[in-house]
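A short write-up of the structure that comes next.
Of the protein chains in this complex, all but one are displayed in their positions.
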Amino acid sequence: MGEDGYVAKEGGSVKKLLNDPANAVADSLAGFALAHADIIQVHHDPAYVTRVGGATTGKVGLVSGGGAGHEPLHTGFVGDGMLDVAVPGAVFTSPTPDQILPALQAADGGAGVLAIVKNYTGDVLNFDLAVELAETEGLDVATVLVNDDVAVEDSTYTAGRRGVAGTLCVEKIAGAAAQQGGDLADVTGVAHRVVDNVRSMGVAVTACTVPHVGAPSFDLPGDQLEIGIGIHGEPGRRRVKAVPADEVTQMLLDPVADDLELSAGERVLLFVNGMGGTPASELYVVYGRARRLLEQRGVTVARSLVGSYVTSLEMQGASVTVLRLDDELAALWDAPVHTAALRW
Amino acid sequence: MGEDGYVAKEGGSVKKLLNDPANAVADSLAGFALAHADIIQVHHDPAYVTRVGGATTGKVGLVSGGGAGHEPLHTGFVGDGMLDVAVPGAVFTSPTPDQILPALQAADGGAGVLAIVKNYTGDVLNFDLAVELAETEGLDVATVLVNDDVAVEDSTYTAGRRGVAGTLCVEKIAGAAAQQGGDLADVTGVAHRVVDNVRSMGVAVTACTVPHVGAPSFDLPGDQLEIGIGIHGEPGRRRVKAVPADEVTQMLLDPVADDLELSAGERVLLFVNGMGGTPASELYVVYGRARRLLEQRGVTVARSLVGSYVTSLEMQGASVTVLRLDDELAALWDAPVHTAALRW
Amino acid sequence: MTLDADWAERWIRRTADTVAGRRDELTELDRQIGDGDHGENLVRGFRAVVAKLDARDGQDGATEAAGPRLVGDVLKLTATTLMSTVGGASGPLYGTAFLRAAKVTGRESIDTRAVVAMLESALEGITVRGKATPGEKTMVDAWTPAVDAAAQAASEGGDEAAVLRAAAAAAAAGATATIPLVATKGRASYLGERSAGHEDPGARSTALLLGAAVEALAERSA
Partner (left out) sequence: MTLDADWAERWIRRTADTVAGRRDELTELDRQIGDGDHGENLVRGFRAVVAKLDARDGQDGATEAAGPRLVGDVLKLTATTLMSTVGGASGPLYGTAFLRAAKVTGRESIDTRAVVAMLESALEGITVRGKATPGEKTMVDAWTPAVDAAAQAASEGGDEAAVLRAAAAAAAAGATATIPLVATKGRASYLGERSAGHEDPGARSTALLLGAAVEALAERSA
């Protein structure tokens, strides 16, 4: 299997800048640790990433995690004003309880820990197990499930909406609340407010290839777009013939804005996220259109973020995230953050 | 031609998140302007990007430019501590004199202007024409050519070495020197010091597709890597069978370090740059290996940068840049910068 | 032909071999309606269990050497190892299944009634964790018929081999029967109608797991 990661296979080219794909996550974490030694520390076996200095006494600890392959989420968001600990699993596979438990412990500064979990069965089950164990060891843990993906109907017919790019907003804003000294109830409350007010939807222009799989995560004909994708290379809800960016953007923005029931006069954060393989120049085309569509609804874009922050390996595509803002959320978004991937 | 940008063509899939590819650069700039109105302003016809507020009186103005498709270079580097004005041409095509001339004028705060030009015939000829015109209008302009790409032999048998990712180092450090009040001679001198001490080399894992071309910029078999590529989708110097990232990294780092004649005890900045379509996780694998190779040479990596900053559209691949540091260059690198793409 | 710790260990080792051999098949199923990692997840997990068993038995894996042990010990080791190495949805699910199964098999050998109890407990664990009911296109759709068939075989006086064979056959049939279903749990549910027409990877791996239990017994008594 040692070759799968970087040579072509029938399944499709999986050439990547990797060594043994079985060690892809560990190799990458090792380089990440060297590049950002001023901000983070990497713990190996089990793998998790902590802020240099570790937990801050008296501060609520923030932990998030999930499958690798979404970088910079979550490891790139560890640092002042955001996460205390991030727990990466294998590519697109949630971390295991024996990783999550020490991660929760490492984040505890005596004021309790908030676990930010993207709503996928795997992540939920593994975090549940770990939180149960942590609680039996006397740790005070609250959990918030992020489920911002409007592509999935939130009904008894699904595992519930997925957590996608909106997760960044939860981590940034809850992180600021914790940094400012909120207690576990406050920070959890703010996190829930973000979850209640953030929605996202994504499109894939190309699929991505998981190193050890060696074939694209789905087969997308050359003239088709996959609308409503998740961030694990899952196929989307429907396929459409490729159309101009303005139309694609509308297919993403309208469901998001409708689901939020945005009304004229409201202020929002507009976050256009790249899936990993899309050039920044295209993301700004999408951003420009999404912004015009929001303005046509009388909605004011008061904050913006454009870039590849919640990715699916090298997938080409983008997602549009809208967060309804109030003064407190806006202030917490503006609060200083100092991480490998997000800094102001 | 309106369809070329986003539907599949025989030449290969050119699905992109674009509208009419003929307007790709303008569309993207429009979104960029909206997203970063706190940092930059976009002037259309002719197109160039200035810092909000424009030229700073008494400060040396910094201008750079070149073909679009390398974002965030150069437009993403306009802001306090870096560029005053950036001039984007069409995709992979240098801007024209009638764009560059007003850009030079817009950057002039009375202390003269430094033009940072990547060494490509097209960029050099167009900037030459514009500088000639600017000088006849009494503007004081100095030019520095960036030619950090060791993949090209610097001989009478070539147009000379290309300017690639090292350009970011020149723009950041010269920008800091200008911000700190250096005069045109000082700033130009610092820029030349960076050029003299920075080298790069890149690899392509996949080619990229220029929207209006519709076919990949070169044909790269599924099991091959293109070593020594430029940033315009030019083919590289040679092709090798795909090998693990550690070997690829050595093929890039060794020529760079050798050409710099790095000796044990020296301090460097190590910059691993993504070509646009490569996930951050892979860049960190390359970074980790490059750093170990430098340390084996007794060289200390004192500063680091990892990310997709000097790109070729959606090309998958990476480049390794090494800048020999002295205390002044390190301090100028550390100086505050506030741009859309680089901030600390 | 008794079902003892030796059989249990052969069962787990065989499962490890089977999922390794069927890795690409499981991956492909998960690629169709999930995220393409189910094969890799199970290979990683069972490889880790085998490593733990080897460590315990000595590298030669000569299980006889280890003397009398409890069926439940093997299943408990399997449970904790899967939980800590698989990740994804299937990790906690299979982990909990083996943990519950271990609880009712804390003996040197188990009879047909215990086999049925073991399978019932496993299914119960999966349901408690995953909250899935039959027909939601998950591994539950393989475990449920397996439990029923085992109980049926036992009540008809079948021996351990007959009971396990019945369970394995029913699991395989149940897995195939997931093909037309529309998923309402797990990743596949995101696809809505598009999930129909594909076999559920976890149901398939369940069939492989129970099939290995039969082979382990046959191998043993051979």
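Read from first to last, the chains carry the letters A, B and C; within each, the first residue is number 1.
As a convention for this text, a residue touches a chain if its C-beta (ideal position, glycine included) is under 8 Å from a C-beta of that chain, and two chains touch if they have at least 3 such contacts.
If you're wondering where the values come from, they're calculated on a predicted model, not measured in any experiment.
Enquirer: Could you run through the displayed chains and say which ones the absent chain touches?
Expert: B
Enquirer: Can you tell me which of B:H43, B:H192 or B:H212 touches the chain that was removed from the display?
Expert: Only one listed residue reaches the unshown chain, and that is B:H212.
Enquirer: For the chain not shown, which residue from B:R237, B:R267, B:R297 or B:R343 touches it across the whole complex?
Expert: Missing-chain contact among the listed residues: B:R237.
Enquirer: In the full complex, which bits of chain B touch the chain not displayed? Write them out.
Expert: 67, 89-98, 120-122, 125-126, 128-129, 151-153, 156-159, 162, 210, 212-213, 215, 217-218, 230, 232-235, 237
What we mean here is this: only the chains that are shown with their structure count from here on.
Enquirer: In graph terms, nodes being chains and edges touches, is this line, ring, star, complete or other?
Expert: Its topology is that of a line.
Enquirer: Where the CA atoms of chain A average out and where those of chain C average out, how many Å apart are those spots?
Expert: It comes to 32 Å between the two C-alpha centres.
Enquirer: Roughly how far is chain A from chain B, centre to centre by C-alpha average, rounded to an integer in Å?
Expert: 29
Enquirer: How many angstrom lie between the CA centroids of chain B and chain C, rounded to a whole number?
Expert: Each chain's C-alpha centroid was found; their separation is 54 Å.
Enquirer: For chain B, jot down the residues that touch at least 2 other chains.
Expert: Within chain B, no residue touches at least two other chains.
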